[in-house]
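Apart from one protein chain that is not included, each protein chain of the complex appears where it belongs.
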């Protein structure tokens, strides 16, 4: 957990509304684990006032990568940064996905919807390095919403794509694609990140097939460091079902602990 | 009076904190008279909320020139614009200096302090074109505060400089320099723009020598178009001494109508 | 800006007054209207409220009168103005020719002056309604004004209602504990509509000189900064009174205006935005129309009070 006021944008690329940043920030890079996030200051004034949470898309000793979709004012400002610009970010924050050597030889399904693919590249790499047999399910509305296909391919990560409109890969929701695969082979774990509706459907699916699953939740975040109580989600705890700060205890939670809103 | 949302920055130059902009805005350029100003939108959001008033430094059929000093957030933002950027401005606004063919052969002293020099270039050119014998008195704290020397020289306008610290030209206040000249030759009119203290002293000087004078006043402006009543100055009117909107009735007023604050 | 095709019905009916669209320019931010003729077609507005008028001409406060804050503007103009007679003689004849609702913002040092203004204007033609400015924070010490108490609000509105032949819109101050209580007092006293909000009593300090940035010390805060509080007050009042509510505070775009309509305002006023863009009010009309078109809303009044709270 560092405040790096002098992180430096090394490279920025985009496919339409989706942007990929490579950022020099060695301290954050070295500490990062898959599923953790950073809080990025996008402007210098009070508009927007708050930092924006973004998952760590990949990390190494020099820094981190981010992958995001322009979704509003904050991400729009971020998308206009230029190589060499300095960035102000805090991270790595939160608790990530479960990655352990005990998973060796086991099978993991990673499911990402739209911008939710962001944390899954780092995760797939780390699982792969530990000998986990990993398949990534990558869904979007249209072909334009799954721009990271090549990146997964090049990294030698097994990738199954879906588009709602059938313009690429399986035609339908990514959850349907996962459902079909589950009917064939049962993984040992599912890791997922994406729109609430996708994750909720996937949680039901995983439960039906008796596969443990982990979900990276989203929320508007005031601080990212557990101070504002703004980012809560209903989570089953020992002490009952309470509003739990996802920046601190999450953003990744096991499916059976998450109470999805109606 | 046009809103030009598509004025285009053709060129930007600077000397330290002083910036010179050349802007393509034909409608404003053609209509402009010396001493008039434009209201420039510096950002797109609500910080800063209001437009900034800037004098028309020069004008022609293609557009206008501005000359300003970075004095706060708004002018700072403006100073970071790049050639090709589009600008949003309203103008020409206000009533300018008296320029008439009747002045032919007469003598005018133009007195500018610091950024107050801005409107005097356009004025000197227009007076020159009408056969007025024009001398410009240009004062600043240091050499760095009178960057437009060359521009006046090149335009063949008689220029007398002063610096408070004696780093260039007459050593002392520009009003002292004007005072010495007045003791020698009496012009037919004085036109001035600069800090309040300079203008107040100059008003006294002009009155003492019985020379009519015109001053371009400054004020924080909410709208520039006479709608907010924010920009008032005490001005002698037929109906008494009232708070008068300088954006509408000014910014240029004859010295004898201006009531200077204590 | 596209599509002024009149496919969408933008008209709203305040009962006592039909407007061709729900956008009015707010008092004190639109001069006497005519200042804006070079920049927009006044007849494209629902209407406009002229600058606050006392019976007598007023000199206003000494400058500085304005200071910018984060997303806001504090003003301490102090209601400088030409007075009612000059207005009636020099300005009103020109306004009368316009096919748009001209509303006069009525001020007074005391109840008698308010009554005198109303009486005088009752003798003039070409005014759609009076907006009673009982809420200006820049005139008396520390923002004192009738709108701070239900009692003074009731008494003044009641008196003016009896004195006036025209509809009354009472404009409320946000500097109160219960805006609902004040609104109800105005309604009970016979006000035909409620307008809110006027500006928030505020101040700014120049650290270097250690002096207030406004010569008047206090001023009224307007602009985007206040929008969330203004919207809350409009929502609270709209569901509690029967008369129409005119909402304002920080409206810069069509979307902002629509939020006030959704919260329950039957019409809106655009204030500070007029300073930033002299054509803001007509742009906002166009943006409302575009939004309605894009969202299949045939008549803008369908969205008035359409907020869903479950």
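A, B and C label the chains in the order they appear, each numbered from 1.
Methods note: contacts are C-beta pairs under 8 Å (C-beta built on N, C-alpha and C of every residue); 3 or more make two chains touch, one makes a residue touch a chain.
Note that the structure is a prediction, hence the values are computed from the model and not measured.
Chemist: Which visible chains touch the chain that is not shown?
Modeler: Visible chains that the missing one touches: A, B, C.
Chemist: Return the single residue from B:3, B:21 or B:47 that touches the missing chain.
Modeler: The one listed residue touching the chain not shown is B:47.
Chemist: I'm checking contacts with the chain that's been left out. Which of C:71, C:100, C:138 or C:170 qualifies?
Modeler: Of the candidates C:71, C:100, C:138 or C:170, C:71 is in touch with the missing chain.
Chemist: Check each of A:128, A:222 or A:254 against the chain that is not shown and name the one that touches it.
Modeler: A:222
Chemist: Kindly note down the residues of chain B that lie in touch with the hidden chain.
Modeler: Within chain B, the residues that touch the unshown chain are 45-47.
Chemist: Against the chain that's been left off, what residues of chain C make contact? List them.
Modeler: 69-72, 74, 142, 148-149, 175-177, 200-205, 207, 209-212, 217-218, 221, 223-229, 231-232, 235-236, 250, 255, 258-259, 262-263, 291, 303, 306-310
Chemist: Mind listing the chain A residues that contact the chain we can't see here?
Modeler: That gives, for chain A, the contact residues 1, 3, 41, 46-51, 90, 219-223, 225-233, 242-243.
In the analysis below, only the chains that are shown with their structure count from here on.
Chemist: Which chains contact both chain B and chain C?
Modeler: A
Chemist: Among the chains, which one keeps its Cα centre farthest from the Cα centre of chain C?
Modeler: Checked the centroid distances; the maximum from chain C is A.
Chemist: Express in whole angstrom the distance between the two chain centres, defined as the mean CA positions of chain B and chain C.
Modeler: Distance between chain centres: 36 Å.
Chemist: I'd like to verify one number: the distance from the centre of chain A to the centre of chain C, where each centre is the average of its C-alpha atoms, in whole angstrom.
Modeler: That gives a centre separation of 47 Å.
Chemist: Residues touching two or more other chains, restricted to chain B: which are they?
Modeler: Only 46-47 qualify.
Chemist: Quick check on chain C: which residues sit in contact with 2+ other chains?
Modeler: Only 70-71 qualify.
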